[in-house]
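In this view, the complex is presented without one of its protein chains, the others remaining in place.
== chain A ==
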Amino acid sequence: MRILLIEDDADTAAYLQQGLKEEGHAVDRAADGREGLFLATTEPYDALIVDRMLPALDGLVLLRTLRGAGNTVPAIVLTALGDVDHRVEGLRAGADDYLAKPFAFAELSARLANVVRRADGGAAQTRLQVGDLELDLLGRRAQRGTRRIDLLPREFRLLECLMRQAGHVVTRTMLLEQVWDYHFDPQTNVIDVHISRLRQKIDHGEATALLHTVRGAGYRLGAA
């Protein structure tokens, strides 16, 4: 992917750039809002990472300007301000996701993959499949091979969320947001216990495990 990173802090920018490059992305960096807006409107990017507080032009103003001009490139806003009000403000300005500093690089990477995938469409699916695991979104049924899996409603949503982002890391915070619809820092292992229950149901007794824990980051659903 071609990514534009608009971040004024040189150190933060350097390590984000390095991390993104290691994941195989091409990264351009703008050091202030004006340069960022110029690059975003003149070059084709797959995603934007925008610091909220920028010299020359505020990150939210930049996004509003882009969206006003019909530019729909997926964008994640990075910010030191992580409250609901700030988040709502950011999403209204046209951000696709919002990440409060400080964050783990894994979190940014997972969210980046998620916003890009969402922008690609694929929302109107009624069946999801990962390996031999199938999820029927209309019939609210899950099965692995020929085995029916009974899921509680919340487990169903948890699995759906993981399957929609199959192959990608989904973090604990993302799961809280997407499955429980609450934005806060749990600081506990509540999500892990839900995942281990789900893992029991889908992987127990199977030859290949589908639900993997990614150390220090989150979870990934996939055959490998």
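Miscellaneous remarks
The rule we apply is simple: contacts are C-beta pairs under 8 Å (C-beta built on N, C-alpha and C of every residue); 3 or more make two chains touch, one makes a residue touch a chain; residues count from 1.
Here is the rule we use: contacts and distances are computed from a predicted model.
Per the UniProt record, the chain missing from the shown structure is "histidine kinase", taken from the list "LLM class flavin-dependent oxidoreductase", "BolA family transcriptional regulator", "histidine kinase" or "ABC transporter substrate-binding protein".
The residue touching the chain not shown here, chosen from A:Thr126, A:Thr146, A:Gln187 or A:Thr208, is A:Gln187. Considering the full assembly, A:Ala106 is the residue among A:Met1, A:Leu39 or A:Ala106 that touches the omitted chain.
Seen across the whole complex, the unshown chain contacts chain A at 9, 11-12, 15, 18-19, 22, 80-84, 100-106, 154, 180, 182-190, 193-194, 196-197, 215-216.
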